[in-house]
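Complex shown without one protein chain; remaining protein chains in place.
Up next, chain A:
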Amino acid sequence: MCGNMATSSLRKSASLMLFFNRSLSRPDRTAVCLYHKKVVDHYENPRNMGSLNKNSRDVGTGLVGAPACGDVMKLQIQVDENGKIVDAKFKTFGCGSAIASSSLATEWVKGKTVDDALKIKNTDIAKELCLPPVKLHCSMLAEDAIKAALSDYRIKQQDKKEELAKARS
């Protein structure tokens, strides 16, 4: 009898508390979102998403990764006569971190010279986006994409020089 009264009053007070104090019923919702704000921002507002004319002489195209690995990045740069990158565009098949890494890469190469762009390291990209260790390979792929685009541009410039030389001779 005594025990019943105690438990019933306990339950009554618990339910009253629940009614008045909404926060008691809902658990603490500062749950860690898996995606960092910056990564989500790059996805929602991608910088420089698109394509440049890949047949143009002053455009270098880098295509890295493989669909079987779940990550493919295409990065294109447009370089003016002074060797400065004036435009960059990207397209990515990959997770949120991969999209953010390539988007950030295009942001950083714009305005740099061809030599300076080579200095961009994957660790800088990872630090800027606060990538967790399991996503570091996305930043490495972005660095590879930059290098591939620059090397493609170099090859095109080489071909141009050879053609000019041949035309002269």
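Quick note on the criterion: contacts are C-beta pairs under 8 Å (C-beta built on N, C-alpha and C of every residue); 3 or more make two chains touch, one makes a residue touch a chain; residues count from 1.
The rule is simple: contacts and distances are computed from a predicted model.
Only one chain is not pictured, and the protein name UniProt records for it, out of "Large ribosomal subunit protein uL3m", "Cysteine desulfurase", "dolichyl-diphosphooligosaccharide--protein glycotransferase" or "Centromere protein I", is "Cysteine desulfurase". Which of A:64, A:129 or A:149 touches the hidden chain is settled by the complete complex: it is A:64. The omitted chain makes contact with just one of the residues A:112, A:137 or A:156: A:137.
The chain not shown here touches chain A at positions 4, 7, 10-11, 13, 16, 20-22, 35, 39-40, 43, 46, 49, 51, 63-74, 91-99, 134-135, 137, 140-141, 144, 148.
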